[in-house]
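Taking it in order: structure first as structure tokens, then the write-up.
The block that comes next holds subunit A.
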Amino acid sequence: MNEQADLNQQLILGGQQDEDQYLTFMMAGEEYGMDILAVQEIRGWEDATVIPNAPAFVKGAINLRGTIVPIIDLRLRFGIESVAYSPLTVVIVVSVEIKDQLKVMGLVVDAVSDVYSISEEKAKDVPDFQDSDNAQYVHGLVNVGEKMVVLLNLARVLDLSANYMQHG
Partner candidate 1 sequence: MSIDLSQFFEVFFEESFEGLDAMEAELLNLEPGAEDSETINTIFRAAHSIKGGSGTFGFTSVSDFTHVLETLLDQIRDGQRQLTAEHVNLLLKSVDCLRALLGALQAEQAPDLSEANELRLKFEVILGMSDGVAEEPVESLQESSGESTYQIDFKPLPHLFKTGNEPLYMISELAELGELETTAFYDGIPSIENLSPDECFLSWRFFLTTIKPESAIKEIFEWVEDDAHIEITMCGGLFGKVASNADVETANVNIESNSGLETPSPKPVKAEVPVNSLGKKAEPKKPSEQSSTSIRVGIDKVDSLINMVGELVITQAMLSQIGEQDITETTITSLQEGLAQLAHNTRDLQENVMRIRMLPISFVFSRFPRLVRDISQKLNKQVELKLLGEQTELDKTVMEKISDPMVHLVRNSLDHGLETPEQRVAAGKDPVGTVTLNAFHQGGNIVIEIMDDGQGLNTEKIKEKAIANGLVQESDELSADEINELIFMPGFSTADAVSDISGRGVGMDVVRRNIQALNGSVEVSSAPGVGSTFTIRLPLTLAILDGQLVKVAQHTYIIPLISIVESLQIDISKVSRVGKDLDVLRLRDEYIPILRLYDIFSHQGAIEELDKTLLVVVESDNHKVGLLVDDLLAQQQVVIKSLEANYQKVDGVSGATILGDGRVSLIIDISGLIKLSGLKRPGSQELLVEAKAVEVA
Partner candidate 2 sequence: MKKILAVDDSASMRQMVGFTLKKAGFDVTEAKDGSEALSIAKQQGFDAVISDVNMPVMDGITLIRELRSLPNYKFTPLLMLTTESGLDKKTEGKAAGATGWIVKPFNPEQLLAVLKKVIR
């Protein structure tokens, strides 16, 4: 997979010390970023085993080298209209500490985009959201060149015990 090679390349190049690195991905034309340290691997979409009565954004569970890993569709999690999966659909496997427990989950996104080094200071700029429920999932907003990147708070996004955005 080319993206992975690129990603690895960028990981090796690294950033400066007071900066955190973020992996960004595209979803419905927006660019989102997550702490790269949480990312375990990036893989293509494969059929998951449906988990009964799970919320719609839980696509099921897959076997990741012997571990059962749930797959979360981030579009549905954020209440964005879903698209059909294709062989190009990407699953980012992350490991996140949720309520003192390290959980490994897969996130379905449209495509992986880039790796940025973003200073701690910049990442903290959280704008005032008036509207949405999604605000709780946002860690910060940063501008990288012309683009705006939404940095996610993965622990919140993946805390499934919190109120579901959508029920299945």
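Before moving on, here are some points about what is shown:
Quick note on the criterion: a residue touches a chain if its C-beta (ideal position, glycine included) is under 8 Å from a C-beta of that chain, and two chains touch if they have at least 3 such contacts; residues count from 1.
Inclusion criterion for the candidates: all candidates are chains of the complex that A comes from, given by their letters.
From a predicted model like this one, the values you see are computed outputs, not experimental measurements.
With subunit A as reference and 1 or 2 as options, the touching candidate in the complex turns out to be 1. Looking at the complex, you find that subunit A touches candidate 1 at residues 47-54, 58, 60-63, 66-70, 103-105, 160-161, 168.
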